[in-house]
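Here it is, the structure in full.
For this depiction, one protein chain was excluded, whereas all remaining protein chains were kept in their positions.
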Amino acid sequence: MITLSSDFGSPYPAAMKGVVLQRTDARLVDVSHAFPRQDVRAAAFWLREILPYFPPAAHLVVVDPGVGTDRAAIAVEAGEHVLVGPDNGVLLPAAKELATGATNDAIRVHEIGYENAESSTFHGRDVFAPAAAAVHESWDADRTVPEAVDGLGDVTPTGEFVDFELPEPTIEDDAVRGEVLVVDDFGNAITNVPGYVLEGLDEVRVDGRTVPAVETFAEVPEGQWLATVGSHGNVELDVNRGRGDEAFGVEPGDSVRLEL
Amino acid sequence: MITLSSDFGSPYPAAMKGVVLQRTDARLVDVSHAFPRQDVRAAAFWLREILPYFPPAAHLVVVDPGVGTDRAAIAVEAGEHVLVGPDNGVLLPAAKELATGATNDAIRVHEIGYENAESSTFHGRDVFAPAAAAVHESWDADRTVPEAVDGLGDVTPTGEFVDFELPEPTIEDDAVRGEVLVVDDFGNAITNVPGYVLEGLDEVRVDGRTVPAVETFAEVPEGQWLATVGSHGNVELDVNRGRGDEAFGVEPGDSVRLEL
Partner (left out) sequence: MITLSSDFGSPYPAAMKGVVLQRTDARLVDVSHAFPRQDVRAAAFWLREILPYFPPAAHLVVVDPGVGTDRAAIAVEAGEHVLVGPDNGVLLPAAKELATGATNDAIRVHEIGYENAESSTFHGRDVFAPAAAAVHESWDADRTVPEAVDGLGDVTPTGEFVDFELPEPTIEDDAVRGEVLVVDDFGNAITNVPGYVLEGLDEVRVDGRTVPAVETFAEVPEGQWLATVGSHGNVELDVNRGRGDEAFGVEPGDSVRLEL
């Protein structure tokens, strides 16, 4: 199984799928091609939240503000999974999560050379897609990465790669300073504040406004602002049947202060 | 085969797919994840129109304004098909349609307990996805629903469920009062008025405006308002290469009066 993730919209992902299907008959599953454009942090968050729900798979990820530079292509072994994408950190939070609790809980990073690629104007299609197909075949067979990718170059273990951690909140006695990581399609502003801080609270002050802290949207009237714990375990700022980002006036990267 | 329908946009459906694929290697086919947000009626309409074109399958549906309340999860046997989703009526119009003409044309509803779910913050992922996988495996094997879903709870036949009928138009001698059920991506305003009322007519008065009643858009000039019979057999209010909803000033739920 190969999952595909990108910020390409439509129809570019289809070219990647064609290239992959030239090389393998693996099942393909789209995670999303609507990730915020060139937003490594948002993609890293979503991948960390979603990929652990999949069975063992190769995960192709192309969110790549550095396309056209000489940033490396990498494959990352993580437990029963392997990820393929650009060396910009986007794979790392998911890889660490996928490795957690595995028999071998260390991630291993490999650089995928692509100096022999015939074309490299569209790395998703010309580099990452053939790499993901080759990595999948090898991984599926015996949980190894290949020594080389036909038409691209050698695959070599490396200790040098762009690491990346999602930002952590600052937790004080009676307040937490965090930030908005992403806004989902519903308009929910998902923060990096762990959900446990809301435990036992009926309300919370967010940037000076007091809103109910609830378990489900259904507890408040339509249009009511609220804070809740989302499916990813973090505090979300929402509006019942409305857009939390607009109500609270926040966007990804904005800091938020919760007084408990 | 499992079809997936929701109002989740992207990327939440991927988490459901991962959970399903942990439990079955069934083919997955997306119906839509762009149903109008929390609009049970719109989803019920589209599912009734689209699911009958599929071969026998398990249909996972999550349009669920009651998420977080204690509304039940149900599986509905319908002819050669089975549907899994929230007990809010969204499955019923499609189920009745799928059962029509089947050897056994009665639908049978089962409640799926989920009191053992480890997490239930995101019912699509934590309740409906594992339920759909288990129901599919059993249905595919011998057209039964399972007696329990591992990790959730027991599955028990029930006569108590939320029934739902799409609204019917009022047909008078020379007029029909109906309503707009949905607006499609083209801007076509699809009503609940059966197409046969336009038979033999060259024009029709809609809310006081006379427009041509045509078989195809191509019969009128670009930009022309029209009434026609859509692929679902209902009267649509359209504009050739334009948006019917904007031209006629209607949205889902609005009533329309057709004078014939």
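Lettered A and B in written order, each chain numbered from 1.
The definition used in the following text is that contacts are C-beta pairs under 8 Å (C-beta built on N, C-alpha and C of every residue); 3 or more make two chains touch, one makes a residue touch a chain.
These numbers were taken from a predicted model, which means no experiment stands behind them.
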Of A:F8, A:F35, A:Y114 or A:F161, the one touching the omitted chain in the full complex: A:F8
Of B:L91, B:V145, B:V176 or B:V229, the residue in touch with the unshown chain: B:V229
Residues of chain B (touch criterion as defined above) contacting the omitted chain: 1, 3, 5, 27, 29-35, 46, 49-55, 184-186, 215-219, 229-231, 233, 241
Residues of chain A in contact with the chain not shown: 8-12, 14-15, 17-19, 21-22, 25, 28, 37-38, 66-69, 119, 121-122, 125-126
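In this text, only the chains that are shown with their structure count from here on.
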Inter-centroid spacing, chain B versus chain A (mean Cα positions, whole Å): 31
